[in-house]
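A single protein chain has been removed from this complex, and every other one stays in its place.
Residue numbering begins at 1 within each chain, and the chains themselves are lettered A and B in the order written.
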Amino acid sequence: MKILSIFISPLLALTIGLLFLGISRKITARIHWRYGPPVIQPLIDVIRSFSQKSISHGPFFDFGIILSLTSSIVLIFFLPIGNFYAMTSGGLIAFLYLMLLGPFGIALSSAASGNPNSSIGVSRKFLLALAYEVPLLLVLLAVMTHFNTISLVEIVNIQASTGMAFCSWALILPGVAYFLILPAILGVRPFEIVSAPQEISSGPVAEFGGKHLAFYTLQHALQLFVGLALFVDIFLGGGTLFGLLNPIAGTVWALILGVIIFLIKMLIVLIIGLFINAVFPRFRIEQAMQYLWKWPTLIAFIGLVIVVLIN
Amino acid sequence: MTYAVSKKGNINMELLKQKLLSGFNGLDIQLRDDQRMFISTEKESILSLLSYLKNEGYEHLALISCNDWINQEKFELVYILSAYMADDNHYQEKEKRSIILKTNISRKVAKFMTITNIFNSAEPYERELHEMFGIIFEGHPRLTPLMLEREYEVPPFRKDFDSQNYVDNTFGKIPSIAERKEGTK
Partner (left out) sequence: MDRNQIRKWLKNLGKMANKYSFHVVYFCTGCGIIEIPPSITTRWDAERFGIIPVATPRQANLFLITGYVSTKTLKAIIRTYEQMPEPKYTVAFGSCPINGGMYYDSYNTITSLDKYIPVDGYIAGCMPRPEAVFIGVTHLWKLIDMDKADGYKRYREDYTLYRANQEQLFGELGWPPLFQNEKYKYSNSQQTI
């Protein structure tokens, strides 16, 4: 079971991540009243990037992007997708540590490339990470206090019996706070500050071409997957459906249905985020920091107080 | 620092015309539609005329241009001024007044005084005239080419610059890749 998970989880995450990138381009195009590319377009882009000769700026340039992609794949192991989970120890704490290794790898590559646009992009990336980490930590602290555990698998299993955490009185406010900072974690508008093509020539990835660009697209797809999957796991009871699947637990059908329910929940969250993405312009970095340190932090803090008082 | 712009000033072009005719000699002034004044003058009195008009409120140097009268062997420099009217809140764009000054300088020895002491914004206009017509402005702080990168024997905007000849001699002489291949093979 674990061996199966170790093989299936990253593949599933990569495919679904690329598919979600394609779905987001298609839905954004339909909102703009045009047709849009086919849903597998990011896969074609990745194949084309692999077939191009890449230009290297030194050993750290190659190493950084590989570090970033590897850390994203390792992060997938800690995430329960339906009933597939590979690592049960560590839970949310290990998750938080590994989430910052992806941007760190890209920052290493960008610094090695020597482009001034890349350095502006990297500074924006770290400022944005600093801005959304504060409400994120408060939300996760509230969740860990409420469920009394740090393991994601147990959080999902508890929600199977007691219903979705988003609908419970204790965790509605942290849920709302997490939903408000979700665009910043995913890097969609209005928080598309890091890779702003018109302002800073694509930011940190200004010098990526060929294979490096292919790895970056895969890492971007994985980051999208991880951001959505964490929300679905913690607040929407990913993989379980109000305890309806308990009778058939342990069979192959339960596995497959669990994954399908997980993906449908992720799709719903993605589509709601896309409706905001398609019509908003971009914030400036200081506006984003002011917003992220004001309202979501406040809501998450009140949520944390309520959770501590209830328990 | 505001000069005497405004309503009581020289909105009335007739008044300005009388003042100029009484103050300077050798001017030839025409008024058209009460909005544009054309002044033709000798080149020696340009600087004093420009300072006087700037004091009267015409602080905006809109353009310096040049016409090449090759048959009469002279360059005709054209200075266009207008007033900002910063004090007047009800100033409409269609009421804009402009003054157009024209002088002649010789074509063979194309030299003139710079007006950057009076109007600082004349610097790029005079650089452009220098690289396109070959007029040297004495006293200009930086008379380097503004837009072009190549050297031309005859400055490009003069009427005796043969552009087709120039294109044939520079861009036309460069062979295509197939021709170069045959040549080296």
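One rule holds for everything that comes next: a residue touches a chain if its C-beta (ideal position, glycine included) is under 8 Å from a C-beta of that chain, and two chains touch if they have at least 3 such contacts.
Quick caveat: nothing in here was measured; it's all calculated off a predicted structure.
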Options A:T15, A:Q52, A:N148 or A:T251, residue touching the unrepresented chain: A:Q52
Chain not shown, touching residues in chain A: 25, 29, 32-38, 41, 44-45, 47-48, 51-55, 197-198, 201-202, 205-210, 213
Residues of chain B in contact with the chain not shown: 148-150, 152, 156, 161, 163-164, 166-167, 170-177, 179-184
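Criterion: only the chains that are shown with their structure count from here on.
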Mean-CA-position distance for chain B and chain A (Å): 61
